[in-house]
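Only one protein chain is missing; all other protein chains are in place.
Right after this comes subunit A.
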Amino acid sequence: MYLLIIFLSIIGSCLAGLFGRYLGSSGAAVVTTSCLIFSFLLSIFGFYEVALLGSPVYIKLFTWISSETLNVDWGFMFDTLTISMCVIITFISSLVHLYSIEYMSHDPHLPRFMSYLSLFTFFMLILVTADNFVQMFVGWEGVGLASYLLINFWFTRIQANKAAIKAMVMNRIGDFCLLIGMLLIFMNYKAVDYASVAVLTPLFQETTINFINVKVNLLSVVGIFLFLGAVGKSAQLGLHTWLPDAMEGPTPVSALIHAATMVTAGVFLLARSSFIYEFIPNILEIITVFGALTAFFAATTGLVQNDMKRVIAYSTCSQLGYMVFACGLSNYTVGFFHLSNHAFFKALLFLSAGSVIHSVNDEQDMRKMGGLKNLAPFTYSMVVIGSLALIGFPFLTGFYSKDLILEVAYGKYSSLGYLSYILGSLGAFCTAFYSMRLTYLTFLSKPMGHRKVICYAHDSGTYICVALGCLAIPSIFIGYLTKDMMVGVGSSFFGTAVFVNLNNFNIFDAEFINTFYKTLPVNLSLLGFFLALLLYVFYNNLLFKIKTSLLGKKVYNFLNRKWFFDKIYNELFSQFFFKFSFSISYKFIDRGIFEVLGPTGLSSIVLGAGAALHKLQSGYIYHYNLVILIGITSLLGIRQIYNFVGFFVDYRLLMLMVVLYIFLFNYPEHIENNND
């Protein structure tokens, strides 16, 4: 049954992908969706068994690699962390499948799309259920591959191709770091499965290793590289630029990959590797800083984006920052709690954004929408629910997890804790502001689109509405329902899945912080919410004046261009590497030095030397005589000279000189011959 959770999706994917031609669009859709729904039901049952009854399941299929000390099994481990992820993934994925049936109904390649979606789900499940790092890496690379295929689904669009390549390459930078981390683990632990690594980690606390000629603490370096892997996948500051660009794919793809599943893999890795991170507090501090900065950066950038999907993408990026700094503050359970809640309402937001885009004739620019409140009321209510959950409106899902994250940040009573609290609270303010802005510009303002578009705007069909409705319910309730279970004080829900060092344990402290600081994030969120409403409804002129003032223009530009990250990366790194790889490594080294010392140069020198020697034979007898004379004389002469200088000159030097002579004097001559 547990294996069926994982393998149903690949069965569906194979059926839709290989026999899509025979099944047809509707057939492929039915097959994949029903596989996923079955998988979801099974994982609900698994959740009951594993998480609620507290009996982890371990299935070893067979040995994959067995070579001396390296032993990698195909093993599937279902503990609380895994099965919770399984429920989230299969739930979101099955709804996205259902949603795609209608959303992509006019696309001729629906079977392929469904196949890719299922493939993605399969790799994600492999990632979370693996019992060792290598198998986890299979899923890690697999979701990268599937995201490439899905972003690039409309392969005729150049922007989609570029975005897909960007996503793949940015992810690959992180993957490479993850690989280094894994290799370091294997080199020192001689094991790659989580159980052995977790048990052995305390032994290596003081171990230093020689890494690129620097003596460093083993655990620190492993922690850094695993985290860099997570940075790539979870779009943290530095490697985040692929996430907003990945919005070129169809909207269900954005909902599945960039909201609910793929980006959570990084946070999942941090929670899964908690047994390493708990022994390296200095790396945890770095993680905290990265997470807090990402949360703040993405929230401010989201303020002024005009593409509806990009706003949500940046909010995803921002929320991932919250999760990561929660993990950095050793509150993995809290981070994971936010992850699970975020998956529901972010999928809801993305899918309703898709519904909006669908209803206004595929227009994504929010400035050209407006007035959809009465035309698409169902979608409107869904967006409002999603937005309120996102900004942490009291008693909705986001409230329980997001505020808890900020509380534990404050309750850490360290400077980094305060930093992340402040940045997180400001981020919460910005989140509320842009959520309201999105809602206003899309639904509440006067209609801005073409008359024809507005006339035909309407709510979407049954499948989309069912999917949205199914997501709206957990978006409202899941936080309340699972709070005590996941992060309740003294809850043994996670058991051994997450390890927290007692020195870092602060969830009790977080419960007893000042009321002012406890309520500040909610107050800031509400302030942002109402400020946005006020500004956009009544003081639009003021907003315009601020935007067009001298300073305002600069700030607007700075934020709208995403803090110039793309520009800097492009000009500093991409251009540099392009130039380097073309003019230096290709033209100078490969086609230059290697060619001259290699085939072309050598052959031309041999030919040149041959031609030169050939000219010696002029046919005149007296020339031959002269050569004989010179030969005898120079041989005798060299012998005489050698008597003097032979003590300090090696005879091999003479040969070198002869070869050098041939090279120096014959090469240019032959270039002319070559050009003939």
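One rule holds in what follows: a contact is a pair of C-beta atoms (placed from the backbone, for glycine too) under 8 Å apart; a residue touches a chain by one contact, two chains touch by 3 or more; residues count from 1.
The criterion applied here is as follows: contacts and distances are computed from a predicted model.
Per UniProt, the protein behind the absent chain is "NADH dehydrogenase subunit 4L"; the candidates were "Translin-associated protein X-like", "Proteasome subunit beta", "NADH dehydrogenase subunit 4L" or "Trafficking protein particle complex subunit 6B". Of the listed residues A:626, A:641 or A:654, the one in contact with the hidden chain in the full complex is A:626. Considering the full assembly, A:611 is the residue among A:199, A:611 or A:649 that touches the omitted chain. Summarising the interface, subunit A meets the missing chain with residues 607, 610-611, 614, 617-622, 625-626, 629, 673.
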